[in-house]
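Have a look at the structure below before the remarks.
Every protein chain but one is kept in place in this view of the complex.
So, chain A:
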Amino acid sequence: MSTLLEVRDLFKTYGTGEAETRVLRGLSLRLEAGEMAALLGPSGAGKSTLLTILGTLMKPTSGSYEMLDQDMISADDRALTDFRNAHIGFVFQFHNLLPDFTALENVIFPTAVREGRETPTARTRGRDLLERMGLADRIDFPTANLSGGQKQRVAVARALMNRPELVLADEPTGNLDRASAKQVMDLIGEINREEGTTFLISTHDEKIAASCRRQIEVADGVVTG
């Protein structure tokens, strides 16, 4: 396996003066392509901050970050936006779908925003992904009419739309019942095995963590295990 990304000595500090909070304190981590890793740790350990930095939505206070042999620290906003669109997918705890759009429109958004329009190819892939997620009968449903589990599966499909090398999932099952959570995790595992997409899943759930091949523990802003 080749190295997908590597961060070294990551520091992240919020606020200044008395309000200063150091969330990451020299965190280093390497992810290989095709890994399926769980990110564990107590609340406030820095998991979400790490995911946000890895997702290029935020820059660390200091440290280095390379993904696919590109320096993510020196890249400007436009370059990071393009990189994120092409190589990184997100699954959030609260699905974060666009409420005024259908399931299919949400799924193909990352491609449409890159192409400047909804191409037939994108529509075909979006439909395929939704069918794979077991949502064939919900393709043109407004997302407001979907259940929590269905919404989260739409979010997973959206994260996979541009065939990213990395999918970052922040508590993807935290808001779902057991059955829906298992369904979503099974899908994630299937895609990881079949397409080699790397998943980094932040979770508090031991069972979810156990379903991943690697567990990364974070505490006090550093990787502890």
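Here, a residue touches a chain if its C-beta (ideal position, glycine included) is under 8 Å from a C-beta of that chain, and two chains touch if they have at least 3 such contacts; residues count from 1.
As a working rule, contacts and distances are computed from a predicted model.
When the unshown chain is looked up in UniProt, the name that turns up among "Oxidase", "LLM class flavin-dependent oxidoreductase", "ABC transporter permease" or "Putative membrane protein" is "ABC transporter permease".
In the complete complex, the residue from A:28, A:62, A:96 or A:224 that touches the missing chain is A:96.
The chain not shown here is touched by just one of A:8, A:114 or A:163, and that residue is A:114.
Across the interface with the omitted chain, chain A contributes residues 52, 55, 57-58, 77-78, 81-82, 84-86, 90, 92, 96-101, 109-110, 112-118, 158, 162.
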